[in-house]
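The other protein chains are all here in position, but one chain of the complex has been omitted.
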Amino acid sequence: MSLLGEDVMTEDGEFVINMGPQHPSTHGVLHLKVWLDGEIIKKVQPHLGYIHRSIEKMSENLSYRNFIFATSRMDYLSAHMNNEACALTVEKGLAVEVPARAKVIRTLMAELTRLSSHQLWWGCTGLDLGAVTPFFYAFREREAINGIMEETCGARLTQNYMVPGGVMFDLHPNFQARTKEVIKQIKDKFDEYDQLLTGNVIFEQRTKGVGYISKEDAVSWGCTGPMARASGVSCDIRKLFPYSAYDQVKFEEILDTGGDCYARYMVRMAEMKQSVSIIEQLIDTIPEGEFQAKTKAVIKLPKGEFYQRVETARGELGVYIVSDGAASPYRVKYRSPNFSNLSALPHMSKGAKIGDLVAIMATIDLVIPDVDR
Amino acid sequence: MFLKEYFSTVFKSIGSLLKGMRLTGYYFTHPKEIVTEQYPDNRATLKMADRFRGEVIMPHDELNEHRCTGCQACEIACPNGSIKIITQQELQPDGKKKKRIDTWVYHLDLCTMCNLCIEACPTTAIVMGQNFEHSVFDKKQLKKILNKPGSKLKDGVE
Partner (left out) sequence: MVIVGLCLLGFLVVLSFILGYMERKVAAFMQIRLGPNRVGPKGTLQIIADTIKLLFKEGLTPKASDKFLFNLAPFIMVITSMLVVAPLAFAKNFQIWDINIGVLYVSAISSMAVIGILMAGWSSYNKYSLLGAMRSGAQIVSYELSIGLSLITIVILTGSLKLSDIVMSQAGGWWIFKGHIPAIIAFVIFIVASTAEINRAPFDLAEAESELTAGFHTEYSGMKFAMFLLSEYINLFVVSAVAATLFLGGWMPLHIGSLHGFNHVMDYIPSSVWFFGKTFFVIFVIMWFRWTFPRLRVDQLLNLEWKYLLPISMFNLLLMTAIAILGWHF
């Protein structure tokens, strides 16, 4: 029995399998050690660190203008929101007022990113549950959003569009028309999503009552984002601590009380519709003016500590900067949503089946580089 | 009562499954909806967005002149150290010595296309190119020298 590792079978007769770091369902290099009794999961232990790139330490050696780009590589599906969080923190330190146009542009971009991120999540959820086709439908719409990003920001995934004081370039002249067109196209496709997965009896069976987490547990594990909101925890940073242009728009904070995979699924589906409505409210009323506030070439933050949080597609991202007055931060700490959300996985998957574990991981919407950073 | 529930579950389930099949069936019978781009074949018509960031390039005009003064602002702005500028003192016609670039080394393998160098450049000597086909067989080829041999600074650019 030595080849399979010493703990192929524990003393209680439990079967130990290692899901990952190379496994089709772990969305990256997450390593889950799973103790099984037949098909039933006794214990799950996530092992992290396979894609640790020490982004926090790197940031200490980069200037305030430069360190933002690295955060695109944390949660690469909400790169805009990560960059925005850093930019907001630096602006807080500098006490710079961001022009109204830049605020609206940031909000629009963040919501487009949230839409595309949720679309990718929708496709991957289907893929994890064994339906391959949703993946391609999701990518079709995501591609349209990526096209907008490419046109205005110059890149599709790691845009690096946010700079301290505003945004790097002005919007592309085509932006408004193209966004409207894409939004219209996406709205038409929501029906297809419902036909293919939401109403499907197999999908409902696979997700309803699976991976339950109560409101109290969600709070005590530090879950945020759609995952906590599916358990009834009101934690939308956009609503509670509005930043950028979120105080100018009307939108609902989606809450569900189910706490299971299906509730998390429904929360994200409803959030997509909210994002569409936010974009529709802002797209016609982008204020004219500067897109970037004037900042010094070498930014130096005053001595002190600065914290800013934003709502990314997966939950609350906090950026904490300690400055000693130099041109680069003394210490940077990211409070990433995925790390806390993942920590609830062992609790949620106790007593579930292997197939459920995959469904739970899919609905947590894990992005492993964000966990390891 | 039990039977009624039982059969309603069965029919509802079959109905929901047929809904999904109708959608995939629709796409199967409508090949016009296919979104595949035949990438290497459509090279001729493929147009990248005008702001697309593929690589850093240094435009030279027809007189083989560039606009880089060798101020090294881009080198400082680069977060990854993908830019290395080697300068030299060049004797000017008026007898003064001035700093001019000798080689502008660009490490494409380190570059993340973050656009910070372009933003930092005071003379717009460098811009982002549209080429995105960077694969080579040897890593050494990714180290590029952007100023062309024999090129010099355009007059009037300071």
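Chains here go by letter, A and B, matching the order in which they are written, and residues are numbered from 1 within each.
Basically, a contact is a pair of C-beta atoms (placed from the backbone, for glycine too) under 8 Å apart; a residue touches a chain by one contact, two chains touch by 3 or more.
Since the model is a prediction, treat every value here as computed from it, not as a measurement.
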item	value
Displayed partners of the chain not shown (whole complex)	A, B
Chain not shown: contacting residue from A:P46, A:G126 or A:P369	A:G126
Contact with the hidden chain (one of A:I17, A:V96 or A:V322)	A:I17
Sole contact to the chain not displayed, among A:F67, A:W122 or A:Y137	A:Y137
Contact footprint on chain B, counting only the chain that is left out	10, 17, 20-21, 23-25, 27-28, 31, 33-36, 38
Residues in chain A touching the chain absent from view	3-4, 8, 15-17, 23-25, 39, 126-133, 135-137, 140, 196-197, 200, 202-203, 205-206, 353-358
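Everything that follows uses one rule, which is that only the chains that are shown with their structure count from here on.
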item	value
Gap in Å, rounded to a whole number, between the CA centres of chain B and chain A	24
In the complex with chain B, residue positions of chain A that touch it	62, 65-67, 69-70, 133, 140, 143, 147, 150-155, 158, 160, 163, 168-169, 172, 192, 195-197, 199-202
Residues of chain B touching chain A in the complex	12-13, 16-17, 19-20, 22-24, 35, 48-53, 77-79, 112-116, 119, 128
